[in-house]
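Heads up, one of the protein chains got dropped from this complex, but the rest are sitting where they should.
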Amino acid sequence: MQSQNPVFIPGPTNIPETVRKACDMPTLDHRSPAFARLFRPAVAGVRRVLKMTEGEVIILPSTGTGGWEAAITNTLSPGDTVLAARFGMFSHRWIDLCQRHGLRVQIIETPWGQGAPLDKIEAALKADTSGTIKAVLATHNETATGVRSDIAGLRRAMDAAGHTAMLFVDGVSSIGSMPFEMAAWGVDIAVAGSQKGFMLPAGLAILGVSPKALAAMDTATLPRTFFDFRDMLKSYAAGGFPYTPPVGLIAGLARAIEMLEDEGLDAVYARHHRLAEGVRRAVAAWGMKPCAVTPDLYSDTVTAVLVPEGCNGTDLVTLAAQKYGVAFGVGLGEVAGRVFRIGHLGMLTDVMVLSGLATAEMCMADLGWPITLGSGVAAAQEYYRGSAVAMAMAAE
Amino acid sequence: MQSQNPVFIPGPTNIPETVRKACDMPTLDHRSPAFARLFRPAVAGVRRVLKMTEGEVIILPSTGTGGWEAAITNTLSPGDTVLAARFGMFSHRWIDLCQRHGLRVQIIETPWGQGAPLDKIEAALKADTSGTIKAVLATHNETATGVRSDIAGLRRAMDAAGHTAMLFVDGVSSIGSMPFEMAAWGVDIAVAGSQKGFMLPAGLAILGVSPKALAAMDTATLPRTFFDFRDMLKSYAAGGFPYTPPVGLIAGLARAIEMLEDEGLDAVYARHHRLAEGVRRAVAAWGMKPCAVTPDLYSDTVTAVLVPEGCNGTDLVTLAAQKYGVAFGVGLGEVAGRVFRIGHLGMLTDVMVLSGLATAEMCMADLGWPITLGSGVAAAQEYYRGSAVAMAMAAE
Amino acid sequence: MQSQNPVFIPGPTNIPETVRKACDMPTLDHRSPAFARLFRPAVAGVRRVLKMTEGEVIILPSTGTGGWEAAITNTLSPGDTVLAARFGMFSHRWIDLCQRHGLRVQIIETPWGQGAPLDKIEAALKADTSGTIKAVLATHNETATGVRSDIAGLRRAMDAAGHTAMLFVDGVSSIGSMPFEMAAWGVDIAVAGSQKGFMLPAGLAILGVSPKALAAMDTATLPRTFFDFRDMLKSYAAGGFPYTPPVGLIAGLARAIEMLEDEGLDAVYARHHRLAEGVRRAVAAWGMKPCAVTPDLYSDTVTAVLVPEGCNGTDLVTLAAQKYGVAFGVGLGEVAGRVFRIGHLGMLTDVMVLSGLATAEMCMADLGWPITLGSGVAAAQEYYRGSAVAMAMAAE
Partner (left out) sequence: MQSQNPVFIPGPTNIPETVRKACDMPTLDHRSPAFARLFRPAVAGVRRVLKMTEGEVIILPSTGTGGWEAAITNTLSPGDTVLAARFGMFSHRWIDLCQRHGLRVQIIETPWGQGAPLDKIEAALKADTSGTIKAVLATHNETATGVRSDIAGLRRAMDAAGHTAMLFVDGVSSIGSMPFEMAAWGVDIAVAGSQKGFMLPAGLAILGVSPKALAAMDTATLPRTFFDFRDMLKSYAAGGFPYTPPVGLIAGLARAIEMLEDEGLDAVYARHHRLAEGVRRAVAAWGMKPCAVTPDLYSDTVTAVLVPEGCNGTDLVTLAAQKYGVAFGVGLGEVAGRVFRIGHLGMLTDVMVLSGLATAEMCMADLGWPITLGSGVAAAQEYYRGSAVAMAMAAE
């Protein structure tokens, strides 16, 4: 039987009906003014979601990985040094990408489950009296561990160090779902993807670029053409694109942002927080803990659940897919087997999340894990019904 | 926020992705051979689902109500007598329709929550020595009360009475979801709709008509044109339709039947039984009862849940829609307020049903009903995970 | 090879992208307020398209044929007399329907290719001094011959006769494409279908009903339930529907009317006139004539082209479908073989029409008809490019 069970992977997320319809469009001549009419609102919308006050939005037919690559190839040169903390699979991959492009990466190894170590970053920057560090890389939401780092704090640490490095932030699994303040946080490049908070299929890297990062384009010598911001900005100015753009995804992006803004960005963030908190209540009721070590680190888009001793999180993910047709995320890298991940971002409701929790419980029981069926569901129900009432009252 | 919560009304049901795509087609010339290539598999598929061995399938751009009307106008004449039991809103409505068309309806009033009273029907038929009763009307699955009547038993009762009346069965909310045996049960007209077990949007009445009922067309004098079987059959024979057919729904019907048969009709029925049984376990865990008075009457497509004294089922339905974006069915007619209804038919999974049960529980708690959150969910989880395992093992 | 050639049948018409998407919706609880929010704009829109100032709109899950049946069963009683002219297949069918419902039809036989004979109708009404004629039936646009009758003139004729019969108009292939004035013309029931000017799939009969016709409901004794206006109006008033409505088609209807009104109804009518006139120029360039005998009768939605002596229009239709994948309409009834029909209504552009004309020419050449390739196309091109310029200038 086909099913329409929601997915609980931390992206791609469930695609809203209306966004699917916006993406699914007949061929449009991308060299005609019709393309500009469609592209401009998408760009303007991204600017509002990122809370940009200056700089430029860049949209690439690519993914978050391509966005990372574009961020460095447009601003840096071979041999340049960047500073990055490694505390999960996605912070690791960005570091790896930098190394493969000939950058020197000053790595601050950090236990998985923790976030960006602001004090160590500050210290490293203070120590860099010669200004060799050109950019600090930060993973806003580490999807592997469900950890949100404090980017505002990172900016304060950089300022405290008096360092002029650029700040590049991977917001792939946070932007559109959790508060993001490009201008207020002094972010130089923010990288998002279409398939998370923007609720679209994969296929777009979405970047915000500050004037400082734009200025770096002129001296950067890492080679790039497909990802070249200069070609992009020149074409955008004329209402075009330097090569054939993925028109449907761009139309869908505009529509998705319209949806986010109809709900209200703050309401979207509050909803994600509620959904996440319900999941965390369920996790506690199961007698388990998130991988994120302290509450201030809890992600509102994904929870990596540490499984009991002797249990294997990957077994749950496999069973859920095979027996119940429900997709969760496995643990990656260092936490492979030790966690399973519940994605709770994008177009999702209390009701949908409850079905995910109920499924996880059935799998746990099937696998002989110590669990009381309905326990996590009940904890989440109690939280959801209470907080939903509060939201309704607040709306009056 | 838009949601993609499933619906739990007893039809229209959640439409599968692939069926939606089959329905959503560009314009096709219905006078071309392409239409016949699309129509014939739909007709043949209906024949298999109804378990017909003879007679004809009729597909009308209409609904179940139109199907009822077509059944009587094509076979009966003003003043004819039909026999019917009334034990719910839908059995009532068919009776009302007959009366409005000038038929005399011999009504066996039956308490709501019970099914077709085989003994009384047999007695009535035996008493009709002059053969005035031309047809017996039966509602296979009374959607208002969640009661399934025993049509095989009804046939036996008719045979025991030695009566030659035709047997017309409303299978709108059973066909495609629960076993139906047109030939074996000696059904003369079976009426289905597109929007229940066939998982389509509303818009088609689907009928199986026995040779005996077809023969009655010649003498029936109730007026009809739009619904006239004679025009239909004449056109069908030529690969056409007597007027503009709803081509997309017909394409969708063929696709839906393909889905049912890919799963296997018996597997489809077993799945509905499992889904229903899980719901009933939850109802019991809540300390409540189905409206259907005995287990042999339990419907596998809809459960009407009797609410506790002092509670109003309609409140739950309203709250679920407004606060959680989930649709249940209200009580209708005699049981208005006394029940709420959970539809569990069509393209539905364990996981989806659990989200409905969890929602109902939240509403009950919100309304101050005596309920332990998670209790019904846990009962259903236990049943689902156990029976799902059993199904998997049986498949090896 | 699949193709996306447009269809040139006189309905169903090519469905606009946006209308298809509006129709293709997930299941919505038709008993919830969400249904009313969707239904009311559709009803209000129909009222504007029909130019109604009073009375009610009725929307039935049916087709034009069902609309005809609903018109008479809701207002008339067995044995009642109606007056109708027969001059094509569709006027014939409505007459046949009346007869099958036990009405007496006073028929004015009229040559195919002509329209409603106003003088004869006036004379018949004048002769009916006893007022036995309860309704006059008129086919606004006879789809079989491409003839538009003068409904305003018919109203004047009825008034001149001083007769109080109701006026029922079949506007199935005119409404939404050619001017229609329900109030100004004193129409008592107007019947439209979803699949012509409304550009939807088949599946809805759409009726405007005057207060006079509504009053007739109370005395009408023709049986009806599925089509009963009384049930409809009672349910509509509560934001509902008497049975399961085809929600997607209703959503699509609202969207289609929005499209028509975005373009402007007058602009829609002007576009249809231009498209039709281009087709007629092509027909003249081919040395052929429309079936409609005089220009005042020319339909703007369909042209029935009289084929040269010794040629068979059906051959062209068959060849076009088989060799070029293009659908035209065959001649029906009296003009079978003598015409082929080009539908030019709905979502259609100059460019699409030209492809139809070019195809017809290729078929004619293939069949050995006397034709110069490109001749009709050139005539239509000349007209389209000239009138398109004029339209653009007028818009400034």
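Each chain gets a letter, A, B and C, in the order it is written, and its residues are counted from 1.
Just so it is clear, a contact is a pair of C-beta atoms (placed from the backbone, for glycine too) under 8 Å apart; a residue touches a chain by one contact, two chains touch by 3 or more.
These numbers were taken from a predicted model, which means no experiment stands behind them.
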Given C:Pro111, C:Gly131, C:Gly337 or C:Gly374, the one touching the chain that is not displayed: C:Gly374
Of A:Ile108, A:Ala183, A:Val293 or A:Ala327, the one touching the omitted chain in the full complex: A:Ala327
Omitted-chain contact residue, chosen from A:Ile58, A:Ala84 or A:Leu97: A:Leu97
Touch residues of subunit B, complete complex, unshown partner: 17, 21, 25-26
Hidden partner chain, residues of subunit C it touches: 1-6, 14, 16-18, 259, 263, 268, 271, 323-326, 347, 349-352, 354-355, 358-359, 361-362, 365-366, 372-375, 377-378, 381-382, 384-385, 388-389, 392
Residues of subunit A in contact with the chain not shown: 4, 7, 9, 11-15, 20, 23-24, 26-32, 61-66, 68-69, 73, 78, 96-97, 100-102, 193, 195, 201-203, 222-228, 242-249, 321, 327, 329-330
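Assume only the chains that are shown with their structure count from here on.
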CA centroid of subunit A to CA centroid of subunit B, Å: 46
Chain centre separation (subunit B, subunit C; CA means) in Å: 35
Interchain centroid distance [CA atoms averaged], subunit A/subunit C, Å: 54
Of all residues in subunit C, the ones touching two or more other chains: 26
